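Chains shown are a subset, placed as in the full complex.
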Amino acid sequence: MLTLGHLAAYLGANLKGNPDAVVRGLAPLQEAGPEHLTFLVDKQYRKFLPECRAAAVILKAEDAEACPEAALIVSDPYLAYSRVSHLFETRLPAIKGIHPTAVVADDVQIDPTASIGPYVVIEPGVWIGPEVVIGAHCFIGARCRIGEGGRLAPRVTLYHDVVIGQRVVMQSGAVVGGEGFGFAKEKDSWQKIAQLGGVQIGDDVEIGANTTVDRGALSDTWLGNGVKLDNQIMIGHNVQVGDHTAMAACVGISGSSKIGRRCIIGGAVGMAGHLEICDDVFFTGMTMVTRSISKPGAYSSGTGIQPAAEWRRSAARFHQLDDMARRLQQLEKRLAAMTAGDNDTVPDA
Amino acid sequence: MLTLGHLAAYLGANLKGNPDAVVRGLAPLQEAGPEHLTFLVDKQYRKFLPECRAAAVILKAEDAEACPEAALIVSDPYLAYSRVSHLFETRLPAIKGIHPTAVVADDVQIDPTASIGPYVVIEPGVWIGPEVVIGAHCFIGARCRIGEGGRLAPRVTLYHDVVIGQRVVMQSGAVVGGEGFGFAKEKDSWQKIAQLGGVQIGDDVEIGANTTVDRGALSDTWLGNGVKLDNQIMIGHNVQVGDHTAMAACVGISGSSKIGRRCIIGGAVGMAGHLEICDDVFFTGMTMVTRSISKPGAYSSGTGIQPAAEWRRSAARFHQLDDMARRLQQLEKRLAAMTAGDNDTVPDA
């Protein structure tokens, strides 16, 4: 239960309305009732403002006039929403201390403000910082370090030698430090290569549900500060991801590739191994990245969606493309020859 | 151990053969032995019927003549097979009651006919209905509700506020209610947005192994009745999936997309966010869905498989396509001009 006055102070917002009015939740503009706080980000939703029934709307100064209810005026309403959202968190607060069912090795150091859930298993040499929350069924391998304010949802697995910065969040099913896909060929069979490196993760990183980050083969796999990984992503061994790069779900990055800072990788993008991607690159969803990129900007591959019957024709022609290009060139030559011939013959006439 | 008479009654089938004959298992037509029940669905397998050694064959009336063994005559043999298959289930029956190692919060309501496996953790406010089976190592977050006859395989994670209908099946590694990928940009970095919505799941839904369904940002993510999700699927926050829509493995649906009823989404399809797909749409495997679809039917994208050397030529030409199209147009114009010239000059001649 928060008052608008409290929220205005928290956001540094200019409040137009009663500071003692109370909000009990957050809701989208069109669904908000008199107990809700809401926000206006996109101009195309401005038309819903007159009929908005929310207790208050977070918005820009230019929209305040049109707002029939209380307004919290800020320069970036979406950012303000992100900040205020945490005040309404529905997750249960963690219980400090170590659950009696946790199996913790003798020499593990756990800050007394940390929370270790039921059936957690922690191997020797681990250090767990202040205010860290380790959910039920997590496994923390030998010598891992988890910095202040980290939060592992239930059932996260860290293999040994995973070193994590501050305020890192990992969703359920994430596996960090698994053994990368390293094999040497011996005649027809594959000989496993022990994966001796670890994983280093910066501050403010998020790792999504069922995402996997493999340990390095010799050196460490590395995720920079502020890296955000959505669900079901695969990061191969020795990959390096620069600060504040974000990846949408289902991305696969093959081993030893190096991705710059502030990149945005769309969903289900696949990247070959040993590539270098510079800073500020954006790959649209499902792009197949088979070469290094040295120039910032947006990149794509694939073909757009079509009705299946039309697509079958396009796809069949794709296989003839090289032939078509040659025939096109042939036609150009012949036409040029004919025209030249015409020109030649004209004077002759 | 079932008799053909029992099976005929169970299926409402017309039995041609000895009702006291016994079957001990199900097997494919070509592998079935004298102790097996089998079935004939596809006409191209009819040729194997004469040599079939099964105790009995589930088939259509039109195939009964050709069957040398006992026949269970039905209108839809595949559907009959699906029904009868459950009589031969090899999974261990669940043990009713709460395993002594389960960690269950005080106010949780669990029906006495439910089964809670070893090392399950259940947070406060949960309701678990009759005949529900919760496998080992499952985590059930606060205020979840699991309707009658639900079955969670070992190691399923439900975050808080996941509400599930009746007879819902979830395979191992599924994560439902994880925090969606919501971040607001602040200069170069990303600020996390608390994910305050839940997940609502209808009746008769199936969720495959290691599939993830994120909770809503403000409202709930929603899966309708009879939705079937295969393994390794990713459903983003606020997605809505209509009744009886089925998705093959590895599909990724980005946040806030809304999919109609009775759609079939092929394997590894990727869908952008904020799209609307109408009822009865079929996407072939690996289709990249980047726009809304308002007309039922089949849709595709991508290119077909080729020998790599040929593919490299096609792919190189793809990058020249716009140029090729312009040159084609140019040729057409020039040829038109020439022909027109010919025509013009003819009268002059």
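First chain written, first letter: the chains are A and B, and each begins at residue 1.
Everything below uses one rule, namely that a contact is a pair of C-beta atoms (placed from the backbone, for glycine too) under 8 Å apart; a residue touches a chain by one contact, two chains touch by 3 or more.
As the structure is a computational prediction, the values presented were derived from the model and not from experiment.
Student: Copy number for the full complex, please, knowing 2 are shown in place.
Tutor: 3
Operating definition for what follows: only the chains that are shown with their structure count from here on.
Student: Report the inter-chain centroid distance for chain A and chain B in whole angstrom, where each centroid is the mean of the CA atoms.
Tutor: 25
Student: Can you tell me which positions in chain A touch chain B when the two form their complex?
Tutor: 25-28, 31, 76, 78-79, 81-83, 85-86, 88-92, 99, 101, 117-119, 135-137, 153-155, 169, 171-173, 204, 206, 208-210, 226, 228, 230-232, 243-244, 246, 248-250, 261-262, 267-268, 285-286, 302-309, 311-312, 315-316, 318-319, 321-322, 324-325, 328, 331-332, 335, 338-339
Student: Which of the residues in chain B come into contact with chain A in the complex?
Tutor: Contacts found on chain B: 103, 119, 121, 123-124, 137, 139, 141-142, 155, 157, 159-161, 173, 175, 178-179, 181-186, 188-194, 196, 198, 210, 212, 214, 218-219, 232, 234, 236, 250, 252, 254, 268, 270, 272, 282-284, 287-291, 293, 297-304, 306, 310, 313-314, 316-318, 320-321, 324, 327-328, 331, 334-335, 338.
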